[in-house]
Each structure stands twice: as C-alpha cells, then as structure tokens.
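This part shows chain A:
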Amino acid sequence: MAMKVFTANRLSDGTVVYIGPGDTWAEVLDHALVAATAEEEAALKTRAEAAVKARLVVGAYAMPVTVENGAIRPASVRERIRAAGPSNRTDLGKQAAI
Partner candidate 1 sequence: MYRYDEFDQAAVDERVVQFRGQVERRLKGQMTEEQFKPLRLMNGLYLQLHAYMLRVAIPYGTLSAAQMRMLAHVARKYDKGYGHFTTRQNIQYNWPRLVDTPDILADLAKVQMHGIQTSGNCIRNVTSDPFAGATADEVEDPRPWCEIIRQWSTFHPEFSYLPRKFKIAVIASEQDRAAIRLHDIGIRIVKDAAGETGFEFWIGGGMGRTPIIAKKIRDFVPKAELLDYATACLRVYNALGRRDNIYKARIKILVHEMGLDKFSALVDEEFARIKGTVALPEAEIARIRAYFAPPELPVLPATSTAFEAKKFEDRAFRDFVRSNVRPHKVPGHAIVSISLKADGIAPGDATAEQMDLVADLAERHSQNEIRVTHEQNLVLPHVRLDDVHDVWQALKAASLGTANIGLVSDIICCPGLDYCDLANARSIPVAEAIQRRFADLERQHAIGGLKIKMSGCINACGHHHVGHIGILGVDKHGQELYQLQLGGSGAEDASLAKLTGAGFPPDRIVDAVETVVETYLGLRDGDDESFLACFRRVGMAPFKAALYEDR
Partner candidate 2 sequence: MKIVKEGAPVADTWTHVGDEAELPDGGAVIVSLARFKAERDALMGRNAPLGLRLASHEPPADVAEDLGRFEVVALEFPVFRDGRGYTHAVQLRQRFAYRGEVRALGDVLWDQIPHMLRCGVDTFEVADDFPLEAFEEARTVFSNHYQPDTTGRRTVFELRHG
C-alpha cells in the first residue's frame, strides 16, 4: 500500500492541516502521521471524519506520500504546493516560516 497522510483545511481560517499524533492536526507536513497499512489508514480516516463532524476541519481526504530520510514528501505536485505555498511566492504560505 502507498503511504498516506490525511489532510484537510481548518474550518475557522482555512489553513492546510494534517492529522498528527494524539488529538492534533499539524500545520506542518513533517508533523503528520503516516499511515503505512490499511488499518492505520482506517484509523486516520475515522479521526478525519470525527473532526469534520466536530467542525474542526473541512474536506478531509487521504493523500499519497513517500518518506525519504525521514522527510514526508507528497506524491502530487498539487500536494507539494499545498504543503509549501505558492511556488511563485516563496514568501507566502508555510514555506515562508522555514
């Protein structure tokens, strides 16, 4: 199975977030939990659905990632841009903080 991370946008401000450890939704992809098995994915999915219901986030879904030297890398260009910010403006989005 491809490794996956669950992502969504936070309801209150739209920020891109990822399911992290414990009860958290992380703003940084590196802090996301990676599901490597179907069971892990199912567990994250349950958490994602609960968070949608609890109005923490909207539009939660799973996205494929790879892990290289401990760093999580989204498989798609779209998710790489979501995780970083606009590629034409490196002063904006999450990349700005790095």
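Basis for inclusion: all candidates are chains of the complex that A comes from, given by their letters.
The rule we apply is simple: a residue touches a chain if its C-beta (ideal position, glycine included) is under 8 Å from a C-beta of that chain, and two chains touch if they have at least 3 such contacts; residues count from 1.
Just so you know, these numbers come straight off a predicted model, no measurement behind them.
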Selected partner (touches chain A in the complex), from 1 or 2: 1
Sites on chain A touched by candidate 1 in the complex: 9, 11-16, 52, 55, 58-59, 75-78, 81-82, 85-89, 92-93
